[in-house]
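Removed: one protein chain of the complex. Kept in place: all other protein chains.
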Amino acid sequence: MREPPGTTGLILNEPLLWEKGKKGRRGFSLPRRDVGFYPLDEESFGEGPDFPDLSEMDVVRHYTRLSTWNFGVDTGMYPLGSCTMKYNPKVNEKLANLPGFSGAHPLLPFHHCQGALKLMFELERLLAEITGMDAVSLQPAAGAQGELTGMLLIHSYHKTKGRPRSKILVPDTAHGTNPASAALCGYRPVAVKSNEAGVLSPEPVAQAMDEDTAGIMVTNPNTLGLFEENIQEVSEIVHKKGGLVYCDGANMNAVMGMVDMGEIGVDVLHLNLHKTFSTPHGGGGPGSGPLCVKDYLQRFLPVPRILHEKSEYILSEDFPESVGKVHAFYGNFGVMAKAYCYIRSMGPENLKKASQLAVLNANYIKESLKGVFHLAYDRPCMHECVFSDRTQRAFKVTTLDMAKRLMDYGFHPPTIYFPLVVSGAIMIEPTETESKENLDLFIEACKSIAKEAEEEPELLRTAPRRSRTRRMDETAAARRPCLAG
Amino acid sequence: MKELDELTLPDDLRYAEDHEWARMEDNKVRVGITDYAQDQLGDIVFIDLPKVGEAIEKGTRFGTVESVKAVSELFMPVGGEILAVNGDLDGAPGLVNQSPYEGGWMIQVTPDNPQDLEKLMTHEAYLEMLKGLE
Partner (left out) sequence: MRYLPHTEDDISSMLQAVGTGSLDELFSVVPENCRRKKPLNLPEAVTEWELNELMQALSSTVASAPDYKVFMGAGSYEHYLPASVNSLLGRSEFVTSYTPYQAEMSQGTLQAIYEYQTLVARLLGMEVANASLYDGASALAEALLMAIRVTGRKRVAVSCLVHPLYRRVVKTYLEPTGYEIMELPRLKNGRTDLGPLADLDGPAALAVQSPNFFGCIENLRLMGEKAHERGALFITCFTEPLAYGIVKNPGSQGADIACGEGQSFGIPPSFGGPALGMFASMAKYVRNMPGRLVGQTLDMEGKRGFVLTLATREQHIRREKATSNICTNNSLCALGAAIYMASLGGTGTRELARLNHDKAEYLKAELKRAGFKLPFDCPTFHEFVVEFPAGFELRHKELLGKNIVAGLPLAPYYPELCNHYLLCVTETKSKEDMDVLVREVAS
């Protein structure tokens, strides 16, 4: 059996930027001055910022060392539930940075940016096909912004029907951005409890749904990794009272080529290109959150929209019922280009295969760890599975302790304490790009940790022990915030 | 986190459903959160309290208490005018964790109806309620 990835190694310290450098040092080749100096009026002009002066080597060492304190998908397995930390293909990085794309000014006349407009136009159609929806806007800059745009769209729809509504149904398993986005739109989120099987039942939805409710925000598969098997009936109940069905598509990686969202009653859906479509997470973005809608809602999509007229691609603002703009320009084009490359590289069969293997990997982990951790819902899962710390709490060991100990074994912890419906939740999403050997190493590590929880719990409570820093004092950070140096 | 039998629930206080306690002191009511609440929240980092002189009804929100990982709203166990607010909590929110019934008190209220205190739970009833939550 192979050794777990986690080990010790020499890692170097690195001070803060302003603790280095010397005034007058230069890290930048200043372009040649070929014009004279012009006067600066005293009222408008001043001193400039207090930045440290560093040499190029100072800067390179600084960030190289900082990078060694990080852990990426390229370093090791990152089984974060609902984040879909799959491999980020390098060719996509290279091609998204071709000079015509990276150097493109967004306000160029259409004739001079056809390649960029064509890429976006085609990507819209690819995403529409994958989701089974009719029209797409690539403008939202992240999933949460896609949700907001979807809420705005639903709000506009009801306004044009002459009856603005004030509430929206949100399952108890929903991601925090769902109620937050709804509230930004002036909707009051009304919670709907999932049943003992972990999915929505039609009855509580029917009870909560009325003519003052704008619709429902579902996630499918949901955050417990389960397919919302009653979705057709739930959608019918909502539609009957004139509401719309919004689907948070964060978990799309489970169902590509398998499920047609348009067919099951979804009216509006957002995608996360930085999850399902392999664009890198970047330590917290940039992402991209395209919004996909049914035909009768496309008139509300943000503007400008890309049209193909007389063999030219153009941007059109001629949509008087549009919700408006959520981004100054067209969204995160640089991210879209990577997703486009991914979809073209995978093709239809491999996208379906990716979903099948993602689901296989998650079920394999579920079966292997079933006796080790308490399984929240003992039924087949989709691309992620949820455990809890119920078993280990008998030894006064928590989900947090086990997550920190996983680091010592060389794995990024899974998502913890979410969804809220499972106390001490541990949500594991391996994705399809992890091989069986890696999954087996992860499973072995989890088994070792469960054993340590019983026999040597102190190891867990003081974990991580091999990282550069130990557990942080988050309380002090919040009581006496120090947010700038 | 504490087991139920490890909690401190003084018998001279009254308890509300959402984990506030109330103590009558010379016709004034002192309010804070229970040992159970502070234990569930974890290290408290910030408390948002009303201003002296504000009149707030029973059952209405009077503030929020934040820990590193959670936020909880605070509701008036009895209605009335805010007579005093514990200024120590500004610089030392941890007092609520260390001493939830003494140093960690939150507000003092001139009650509209002093009899409302009797409608709140005794420490035994509160413990029963907590058992039901598990």
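Which chain is which? They are A and B, in the order written, and residues in each are numbered from 1.
Note that contacts are C-beta pairs under 8 Å (C-beta built on N, C-alpha and C of every residue); 3 or more make two chains touch, one makes a residue touch a chain.
Remember, it's a predicted structure, so these values are computed and weren't measured experimentally.
Across A:S201, A:T391 or A:S467, the residue that sits in touch with the chain not pictured is A:S467. Considering A:L98, A:L307 or A:A394, the position touching the chain not shown turns out to be A:L98 (whole complex). Taking the complete complex into account, A:C113 is the one of A:C113, A:C247, A:V372 or A:V386 that touches the chain left out. Remark: the residues of chain B touching the chain excluded from display are 45-46, 66-71.
Keep this in mind: only the chains that are shown with their structure count from here on.
Averaged C-alpha coordinates put the centre of chain A at 38 Å from the centre of chain B. The residues of chain B lying in touch with chain A in their complex are 43, 45-46, 66, 68-69, 93-94. For chain A in complex with chain B, the touching residues are 417, 474-475, 478-479.
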